[in-house]
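All protein chains but one are shown in place.
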Amino acid sequence: MTRIRFDHRPFSRVTRALVAGLGLVLLSGCKLADIFDLSGNQSTMLTAGPVAKAQWDLFMITVYVCTFIFVVVGAILAYTQIKFRARSESDEHAEPPPEAHGNPFVEIGLIAASVALLVIIAIPTLRDIWYTHDVPEDEKGNAMEVVATGYQWWFKFEYPTELVKLPNGGEAPLVTGNELVVPAGTPIRVQLRTIDVIHSFWVPKLAGKVDMMPNRANFLWFKADKPGYYYGQCAEFCGESHAIMRFRVIALSPRDYSQWLENQKSPARTVTPALLANAADRSAHVQFAAMKLKAGEALAASPAFDADPLNAWREMQHPEAGEDAQLIAQGRQLFSAKTCVSCHSIRGHEGVGISGPDLTRVGARSTIAAGVLENTRERMHAWIKNPNHFKPGNKMWFGGYNVKDGDDWKPNFTVNDQEIDALVAYLHSLK
Amino acid sequence: MSSPAANGHLDHHHDHTTSTGIPNKKLLWWAFLASDCMFFGALISSHLVYRLNPPPGNAVPTQIFDIELTSFSTFILLMSSLLMALAVNAIQKGNVKSTRTMLLGTIFFGCIFLGGQVFEFTHFVADKHMTLSNSIFGSTFYTLTGTHGTHVAIGVLLLGMMYVRTFKPTHGGGLGRNFLHLLAFAVAAGVAFLFFVPGLLEVIEGESLRAMLSHDAKPLILGAIACAALVWFARTSDPTVEFGEKNAIDVEAIGLYWHFVDIVWIIIFTAVYLLEYL
Amino acid sequence: MAEVIAQSGFTGKQTAQPATTFSLFPRPTAKTGIVSWLTTVDHKKIGMLYGGFAILFFLIGGIEALMIRTQLMVPNNRFISAQLYSELFTMHGTTMIFLAVMPLNAAFFNLLIPIQVGARDVAFPRLNSFSLWVWVVGAILLNVGWISHFVPSWNFGGAPDIGWFGYAPLTSKSFTPDLSTDFWVLGIQVLGISSIVASLNFIVTIINLRAPGLTMMRLPVFTWMALVTSFLLVLALPAIAIALIMVMFDRNFGTNFFEVSGGGQPILWQHLFWVFGHPEVYILILPPMGYVSEILPTFARKPLFGYPIVVFSGVAIGFIGFGVWSHHMFTTGLGTVATAAFALATMAIAVPTGVKVFNWIGTLWGGRIVTRVPMMFALGFIWMFMMGGLSGIMHSAAPADAQQQDSYFVIAHFHYVLIGGATFALLAAIHFWFPKFFGRMVPEFWGKVSFWVIFVGFNATFFPMHFLGLNGMPRRTWTYDSNMGWNEGNLFATYGAYLLGLGIFTYFAVLVWSYFKGEKCGNDPWDARTLEWSIPSPPPEHNFAAIPTVHARDAWWYEKTHKAEIAQEKAAHIKAEESHGGIHMPDQSWYPLFAAIGLLVGGYNFAQLHHPVTMFGQQVLASHLPLAITGLGLMVASCYLWALEGPGGYHLHIDAEGKVTESRGDHH
Partner (left out) sequence: MSAPTAPALAAGHHEPSKFHFYIQIAMILAVITGIEVVLIYLPIVKWLVVTTLIVLSTVKFMFVIFYFMHLRWDKVFCTILFFIGLVLAGFTMFALMKLFASDAGKPLTAAALDFARTTLG
């Protein structure tokens, strides 16, 4: 029978020093601090509302307790590992230490300690389960109700209490897409619905997520403490473009909010009476055909935008300089001609489609395609040109530009650059 | 320690060569049945979950069920369980003849049960217009009872194999004969529950015997031939067979399965059928 | 006593053989070569096959992970398409769990359980072989979709792309119309069958084939954990089996289980999946806890501290594990009461788990810790598992979990428990038992190098992910934008993953080298404690020349300290056994393999049931149904012949010099 051979330090001192040195160099080379920086747009730490705040506080309690456990148990483990390691060949072959089979008092003590530590976590957990579940009783009165519906891969938002006049004389709740505008300081209760698969509504700075379950009446609540521009994201895998199914929540001061609401409720903005003649040769001076992206730049927000997103969003609400009435008119006409209307609606103009986002005020959105692209003319052009490039599997591409023919897809319509320019001009005029 | 082999008797409840005294096969089957509890547990809960909150337009069970027939099926299955227990009892005493009879009886009742289910399903689909896909109740009901039925069918097949196995000659060989015997058995059982029993039930429900015989003629003739073959195989068999008291554990193992299928039905009968009438 | 043992043969069953058997063609008897592997019923060979396949899939899963990491290295990356990315993470998760860690555990179950309980094989050797081949069938069905990427005419729509928990209704025909989902459903179903069958076998083996004197409270902890795991498997898998049947029916036969339009409730899938899924994670971790509980005492040179309580806590973990499944569903709107109940139950699991950690530390305390490579991985396991477990506790605080669920924080949590926990322990176990089954040592130096590279690489990959998660990065993110603050963390994690890959590569490369060139070793190179170390390395076919009698926990340790007494006992056993006709061994068989092939044909065709069969561009059959039925028929026929064939068997005789001879025929 072979015995264990003593082989305590396989790495020489030099090797170890080298490795340690190399490690240090590598670490200092990376921007290590950035890795642990929790100040991102979807940080769960930089909370902006009571729900997220409660969740973060609870999280920190678990962190304290668990760190405490880790430090204590780890210290004992480390001590044991060092203190009782075999130090020499003879140590390894020494008579085994006396048998010890466990000590009931120690065990019971440790179990009791574990339970006690868990209770520290459990109590605030229970409190917060009830707190985060629904709007507190005393605030129920002034809570606002919205309905969010998940689609593959974008969000529809409805304001059931804000009714708008429809062209046919009826009334319906106000509908927007991908940007949820709410008043700050008001508790918002969001009904969560989906029309296809499971999605999840997550605005980390405002509240933890709740899933949009098919056939379930889910809801969540949040409150934005102050006006701001918040990033949201679908958090349940929902197919190919799940990762880029994003949205934004814009919280406004009550005054700004009512102003915004006012504007929303009116029909789509019409720049001038329709001027259809001779639109084609006016395209010469429109130059936003190419989308340029500098290395490291975000698709959804330029650095300027990122610097003060709320302000940037506000800017978007105003009509742009240099609008070309004829081009816009041509765009409006193309919007019908190219069957965009079958999926999108522009209240007051053409369009009754409901399978795509409502575009009544698409020009005033800060992003398009559910938070994927900043809503600049270049990017909207790029989007309309090839939606599938930005959102693989996109329902605008599969179903609009291409339609199903048996098992295969066949092209349905195409739009050329000039037409897209017109469409973009039109869509951007919708403020 | 006394060796059971030494005094020529087998002790059917204890196997002195295993650590626990429980024969391996028995332990295996009990563990499997524990697992099957979870299987049916999940299946039955799924059914009940959908019954808790039926969607609008769901089928209404009490308008669909035929409780007399189901009670009869339940009774039949219970009786098959009795026969199964008697089969085990017989083989434990080394009585191969009686074992065969009891096995056949079990199979016979099993086929009646299956036939009842075939009848029930066709009746639900054709007369009550409840299909697997046109309501959630149909989906869960057919899946649950169908899975149970599949268990019964597998049980019938296993019992058939065991029955045929009791004819295994001591002198070796006989694979081909064994196979033909099993084939005859399978055809007979298949015809019984796919055509014969449902047909008889039709007759009880009011269809004329003649009509039934005429449209099911071919399979019934096939079944009759298979039955004749079964009789022939049973009569002409070698009297010295390689089957006896030592195989009690095999029969018992199948018995455990069969009884389990029965108790699952006891639950289904209450949870799926009876409770709907309240 | 000796007489009883002699009778017990390999299965503990009466060895009375039928005088004759039905047989279609002769039973295979080859002891070497491909036929011996295909028809083997030897638990050691089956274990090796499981192990080999599992390691292969571990590397495949790892390469999938590296592709994922490469895609996420920089923002807005287009290295991989969104579709392929979905396939990659789905298959990475499915592969690692079902095709790497579970079969690796199964490999150790096979290799060790019969030896640790002092038996010659498992209770049902042919069934064991069946489990193996059925597992292979499942693995093939799951992976067959990859072919579409290379041969477009095999239009399966690529590999499964629905996430490893395949949430309905994404699995519905309307959202994933291609065949990949059908293959996923069938593949998992088949793997489940394999696991249930194997587990039943192990349950009987452990409970019924224990050597004389080996009471339950003397069982090695690993075997105990294997028993608990086997119970978890047979009790948890039925839930997912039902759920998979429902999906299959929805997809193929128009049922409405998860079709909202027909009144279905997709959330039921989640419940049924996690009723299985949560016990599943303990299925993954309990065997590793077993390895560690064997390795720590060996290298601390001290028996396990608090054996009964370690065993009991394992049972408790298994039991409580069935009551916490909804902690994966905190964000699905369960309501306050249910959420609270599941949160508290989840926290409760920390207690028995903590008990294990404390007792491991107790084992080290006062010992003489020899830091061999297995020990380093085992210690690494304790550290890393503790971290993963504690982030699990953070998840259990439901409101806080609302921020973490489906974020990279979860990814960090479960990779800490799955890699830092399960994988570290498996790497420890491989290194520890390699000498036993190959008779050669793995070089210490390279073992340690690989340990450190893996350890550093692992932490570099997954530690930053906690922060990514807290910074709002959702999981299953094909690509992300550059202004989210995730760039550095992802880049670092990707470098870490490469380093980790290098470490894993080193680890296995060294194993391959050792297989050919490693230093030869004896029975007991680590001076270990349990029965497997009492027999030669590699173990002979019959494991024990004489079935041991167990006098204490750590049976081999006792033998080493009571040599004279044991030698006498053994001689008596050998004599008694020889007088009863020698060592009874089970015969090899083709039928388990054939039955599995039947299942493969059946499963493969059933998945594409409603599609026409084409050959060279021509339609041959209107649907795959006839082929599926053929496969099923093949399987049933094989099972039938298998039953008729009987266990068979032959005898081994060991003479005074230890030479082994074989004889066939009836000795009674």
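To keep things simple, chains are lettered A, B and C as they appear, and every chain counts its residues starting from 1.
By our rule, contacts are C-beta pairs under 8 Å (C-beta built on N, C-alpha and C of every residue); 3 or more make two chains touch, one makes a residue touch a chain.
As the structure is a computational prediction, the values presented were derived from the model and not from experiment.
Although it is left out of the displayed model, the omitted chain contacts the following shown chains in the full complex: A, B, C.
Summary of contacts with the chain left out: across C:His271, C:His395 or C:His431, the touching residue is C:His271. Checked against the hidden chain, the listed residues C:Val35, C:Leu59, C:Ile140 or C:Ala338 yield one contact partner: C:Ala338. Screening B:Ile22, B:Leu158 or B:Ala186 against the full complex identifies B:Ile22 as the residue touching the chain left out.
Contact with the omitted chain, checked across A:Arg216, A:Arg269, A:Arg332 or A:Arg377, is made by A:Arg216.
Counting over the whole complex, chain B has residues 2, 4, 7, 9, 11-14, 20-22, 26-27, 30-31, 33-38, 40-42, 44-45, 48-49, 52-56, 67, 71, 74-75, 78-79, 81-82, 84-86, 88-89, 92-93, 252, 255-256, 259-260, 262-263, 266-267, 269-270, 274-275, 277-278 touching the chain that is not drawn. Contact residues of chain C toward the unshown chain are 207, 231, 234-235, 239, 263, 265, 271, 275, 322-323, 326, 333-338. Contact between chain A and the unshown chain involves residues 193, 214-217.
The criterion applied here is as follows: only the chains that are shown with their structure count from here on.
Separating the CA-averaged centres of chain B and chain C is a span of 35 Å. Shared contact sites, meaning residues of chain C that touch two or more other chains, fall at 263-265. Not a single residue position of chain A touches two or more of the other chains.
Considering their complex, residues 1, 3-4, 7-9, 11-14, 16, 18-24, 123-124, 196, 200-201, 203-204, 207-210, 214, 234-239, 241-243, 245-246, 249, 253-257, 262-265, 268, 272, 275, 640, 643-644 of chain C touch chain B. Contacts from chain B toward chain C in the complex involve residues 1, 3, 5, 15-20, 22-24, 27-28, 31-32, 34-36, 38-39, 41-43, 46, 49-50, 54-55, 57-58, 132-136, 138-140, 143, 147, 161, 165, 168, 170-175, 178, 182, 242, 246.
Interface residues of chain A, counted against chain C in their complex, comprise 1-4, 7-8, 10-11, 19, 23, 30-32, 34-45, 52, 54-56, 58-59, 61-63, 65-66, 69-70, 73-74, 76-77, 80-81, 84-86, 91-92, 94, 96-97, 99-103, 106-107, 110-111, 114-115, 118, 121-122, 124-126, 128-133, 152, 192, 196-198, 200, 202, 204, 207-211, 213-219, 231, 233-244, 296-301, 306, 392-393.
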